[in-house]
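All protein chains of the complex are present and in place, except for one that has been dropped.
Right after this comes chain A.
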Amino acid sequence: MSGGTFVGMPAFPKAAHEAVNNPTLRGNLRHATHTIRAKRAVAVAELDDWAALREAGKQIKDHTLRHLDRYLVQLEESVTAAGGIVHWAADADEANRIVTDLVKMTGESEVVKVKSMATQEIGLNEALEAEGIHAYETDLAELIVQLGKDRPSHILVPAIHRNRGEIRDIFAREMGEWGRPAPEGLTDTPAELAEAARLHLREKFLRAKVGISGANFMVAETGTLMVVESEGNGRMCLTLPETLISVVGIEKIVPTWQDLEVFLQTLPRSSTAERMNPYTSMWTGITDEDGPQTFHLVLIDNGRTDTLADEVGRQALRCIRCSACLNVCPVYERAGGHAYGSVYPGPIGAILSPQLRGTASEIDASLPYASSLCGACYEVCPVAIDIPEVLVHLRERIAEGGPVTREGNKVVLKPAKGHAAERAAMRAARWAFSHPGALRTGQRLASRTRRFHPRSLPGPGKAWSDTRDLPTVPAEPFRDWWQRTHGGKDTDK
């Protein structure tokens, strides 16, 4: 199945364990996450209405999700009216088939791509390759990943796990295989490495006839798509080719043009900690004699409607992929992005992947445990996704079973076999919550930063869930769980 779990991916604890034993990786990750984290705090503090922007962002996304059918139809109308062609793909295979056919129709055998989570999620590059079409990644980090025959490890800085020496070696070794070789005597200064990438990719941009992108937002009212970026490779892919194919998840809609005023303020500050990212492109269908004259929009479901069907879990679809939650996550910092076994790493990956893909695989069933529930992810999230709440909800469903939607059908999940211990833990946690005194003495479940929202629990918990001030965190910390499932072989001190 394309777009599924990375083949042969070990479950989270095993992969994480390997990562914490790799000192280079840990050093790179720590430097990176701490740097962005500090910068983000400064950028956010510049806006004294941050809380109001965050709330508005949440409300816009929630409202859109609650009326997604209407906005999808409206978007289709506006894109079509502006000269675009809209396609719908229920799953990864269908999306890949549509894009492959569209590329074949142009007669081209290579495409340039701007970094897109959606196309990684569906495994588009591999699908194109299988049909003899070569997809060139043009984002510097993606280029590093692609040339290094590697996988991305961070939403925003996919090569965050590579240091400059490694990047130099990859460029010197691999660029010649793919096109213009790296300059002789390439050193490891970032400026020289960037120059090498500029030269290597420019020849590809100039001859490309087909560009493939994702989009950060789509405006239902106007049919406008928007891509934010830093390097200019996005602008290259969006304007130089004759044909543009954008592959976008159905949840990326906002209702109106005005709504962008919220996200254009919160996204850059949350992701790259900038007042504004260097380049933002917005296009509405096609423009005569400027840019691509054929524009296809491929809307993908691939598990999104199943996620939407879960009233607690659907908030994950508010995500604007800023990656702020990765940079504050203590588990991500130690485990690295690869441990999450999907294109969505970190806290958002831990709640999104098991919903998009279901929890049948070992890795997906282990992801909701990849958290200490410290709540830092919720604090920084610009659309206020209560990640700990969803984690706990998913843990409970894995341990206890229950109704879920898969490929549009309601099914009842059996309690996971290997998770008998989880059920016991879940029961113990419930007992603790029903005895607030016991909870206070065992404060480890509580978070310093997060405000708990009282919430009624399903199943056996219901009887006592009317208790006021009931916290919503009935599960063991990641660390305990890891120790238990690894017999205390946790080397991360």
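Keep this in mind: a contact is a pair of C-beta atoms (placed from the backbone, for glycine too) under 8 Å apart; a residue touches a chain by one contact, two chains touch by 3 or more; residues count from 1.
What we mean here is this: contacts and distances are computed from a predicted model.
According to UniProt, the chain absent from the figure is "LUD domain-containing protein", selected among "PadR family transcriptional regulator", "ABC transporter permease", "Acetolactate synthase small subunit" or "LUD domain-containing protein".
Interface note: of A:147, A:197, A:335 or A:398, the residue touching the hidden chain in the full complex is A:197. Checked against the hidden chain, the listed residues A:16, A:44 or A:140 yield one contact partner: A:140.
Between the chain not shown and the residues A:80, A:100 or A:277, the one that touches is A:277. Although one chain is hidden here, its contacts on chain A can still be listed: residues 28, 31-32, 35-36, 46-49, 52-53, 55-56, 59-60, 62-63, 66-69, 72-73, 82, 88-90, 94, 138-141, 144, 157, 159, 163-164, 167, 190-191, 193-194, 197-198, 201-202, 205-206, 219, 222, 224, 230-233, 235-236, 239-240, 250, 255-262, 264-265, 272, 274-284, 287, 289-291, 299, 301, 305-306, 308-309, 311, 314, 405, 408.
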